[in-house]
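There's a structure below that I have some questions on.
Then we have subunit A:
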Amino acid sequence: MTTRRKFLGASAALAAVTAPTVDALAQAVTAKSAFDQSGLVGKLEGPTQVTTIPSSFKEAPQLGELVKAGKLPPVASRLPAEPLVLKPLESIGRYGGTWRRAFIGPSDGENGNRIMASDKLLFWDPTGSKIVPSVAKSHELSADGKTTTLFLRKGMKWSDGAPFTADDFVFWFEDLYGNKDIVPSPIPDMSAGGKPGRLVKIDETTVQFQFDNPNYLFPSLLAGDTLIGGGQAVRQSNGNTYAAYAPAHYLKQFLPKYSSEAEVNRRAREAGFDNWVRMLHVRKDWQLNPELPTLGPWKTVRPINTPTWAMDRNPYYYVVDTEGNQLPYIDKVIMSLAENIEVVNLKAMAGEFDLQERHIDLAKLPVILENRDRGKYDVHLDLAYNGADTTLHINMNHTADAEVGKWLGTADFRRALSLGIDRDQLNETFWLGLATPGSTAPAEVMPESPGPEWRKKWSVLDIAQANRMLDGLGLTKKDSEGYRVRTDNGQRLVIQLTAVKAFMDWPAHAQMIAQQWRKIGIYGDVKEQERGLAFQRASAGDHHILVWTNGGTELLYLYPLWALPVSTANGSYGPETARWYASNGAQGTKPSDPHMLRALELFRSAAAQKEEERNKTAQEIWKIMVDQQFHIGVCGQSPALMGVRLASRRLGNIPGRVCIAQHCRTPGSSHPSTWYYKS
Partner candidate 1 sequence: MAEPILSVRDLKTQFFGPEGVVRAVDGVDFDVFEGRTLGVVGESGCGKSVTARSVLGIVDRPGRVVGGSIMLRPAKGGPAVDLAKLSNEEMRRYRGPEIALVFQEPMASFSQHYTIGNQISEGIKLHMGLDERAAKKRAIELLDMVGVPQPARRVDDYPFQLSGGLRQRVMIAMALSCDPRVLIADEPTTALDVTTQAQILDLLRSLQAQRGLAIILITHDMGVIAEMAHDVSVMYLGRAVESGSVQEIFNRPQHPYTRALLKSIPTVLAKPRTRLPTIAGSIPHPFNRPRGCAYHPRCAEMIGAVCAGAEPPPVDTPDGRQVRCFLHGGREAAEAEMAGAKA
Partner candidate 2 sequence: MIAFITRRLLLGVLTVWLISVLSFVIIQLPPGDFVDAYIAQLSASGSQVSAAEADSLRHLYGLGEPFYVQYGKWLARIITGDFGESMEWRRPVTEVIGDRIWLTLLLSFAALLLTWSLALPIGIFSAVRQYSFADYAFTLIGFIGIAVPNFLLALVIMYFSFVWFGTSVGGLFSAEMTLAPWSLAKVWDLMKHLPLPALILALGGTAQLIRIMRANLLDELRRPYVVTARAKGLSETRVIVKYPVRAALNPFASNIAYLFPYLVSGSIIVSIVLGLPTVGPLLVKALVAQDMFLAGTIVLLLGVMTVVGTFISDLVLMWVDPRIRHQMD
């Protein structure tokens, strides 16, 4: 573990090995010196966990007042016997202040979920390389890999003061997860080798996940941003009901089991809901229900579906600093609703937000830097670990147009498309030269990386070879404008690039790619679509190529969604294959491509493998995926997605660099609860 951590720490330098160079912009130097010059990429760092428990505890002044008034128990009895102790990055902070931030609507729940991420059972250290305790004080994986035991903190409390115990796990497993009305289908995380697992209470502070087959992956799943490990904030909001525990004492009142269906339905209708399930979905959602007991550092006081999403400190938060001060330092979080991204960025530049990385647009970096002193903020660039912020996800099950489907299903065709992309041009235009061009494989510092040679495999501009390959496939005829024509009817072969304007201006990326493909005689037809429509069409298998990120795939097993067709939630590589895999072959169609089949088999076998072997398997999968170009990577390992961080100069303990990765719950693993206002 420690070696890997060292690797990650040095990743800034490593990521710079592949330098974006455009010949006329030769002086635009290598990315390495770019980062050095800008001074914007700091050290990957954050608060560290210590095991020494402080002898006494302190609390925020206003909580002290409440204690004095007898409205709140003293701090020592609010904390668990063994609280999580964090050594803040720079210094012990001071209490107070309001963290001003922007969010863009009720769909932007992740904005808050991520700062609540310490409600996960296990988590990652700030560098994202090591699994560390979180809500559970420790875990134990049996030698056969079939059971994972979690040890909880004795005396830990929900935000309303009720005890948090193993019963809350059992309640989740039996009453929520086990109820088909609430969770219609079991989740893959809770099964091993195709057999469902169990959650069992050992004692008040010990729970065990038991599987019939070896599941060495499970602790990682618990630590990752997975359905089982995501934590209450993210996995029990938005109509989901996963993540392993729930406030039994509060939620029981909404379940038919504890009264009757008629009774809960009556109550639901009184409260203005159609039925009890809809009421439950709202009542167990921390974004919507200020009364819901939670474990995170803050709790909602004004729900997300109002113009201001506001949170106050959780007086029962289980984390303290090394001097025994209960965290968080900051009193309140106030997120203001912004109707558009330009307004968010402009307000951030005016210094109206104290720390904002979400919805900050990389393209505006020059303007953001220009206004640093006016807005009194520092700018940090946090580089991600995923291979490609822009990935062409190829539908290999396309059936609506047989000819197109045939070509998309042909490896050499996909390789030629990839060879026809001038990634340096895109890097310069859309990433300001800050990204690493290449394939979809994760950063070389990641344990699952297949190695540096796979960054460039089929992923460097080579028009001559691309043309040779396309000619070799029989696509030799061209129309008057020089585009290759279909073999079935002599019409121009049109490959649709479906792109959504979301985290980046992907339609513009697609346009540039389409222009570059002119040189290989491929007509790329850019279809800019609204996100819902694009995804819906992708999940129906209507698209040719979907332009999206592959963020999250830096740890393949924890977030395979944008790498392999393993979940029906993403149909972009062919919904039939995904259905086939997710149903263990019961539904859908078995992929005809032997390489795809092999990749999926490898993936399925990995859960039963120990870490080292599992990483090897992942490398193997990546090699197949890159070699076969199931998805074409453009540029990645950049700050484009949540990596441009504006931090007020009044804030203390702000890390130089934050881990940008799905499993780090950016900025969750940096523990925002340790940040404070210096004055």
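In picking the candidates, the idea was that all candidates are chains of the complex that A comes from, given by their letters.
The criterion applied here is as follows: contacts are C-beta pairs under 8 Å (C-beta built on N, C-alpha and C of every residue); 3 or more make two chains touch, one makes a residue touch a chain; residues count from 1.
This one's a predicted model, so the numbers in the text were calculated from it and none came from an experiment.
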Check each candidate in turn (1 or 2) and state which touches subunit A within the complex. 2
Mind listing the subunit A positions that touch candidate 2 in their complex? 100, 105-110, 183-185, 225, 227, 234, 238-240, 272-275, 277-278, 281-282, 285, 288, 302, 305-308, 310, 334, 336-340, 342-343, 346-347, 349-350, 352, 374, 502-503, 530-537, 539, 552, 559, 561, 567-570, 579, 582, 662
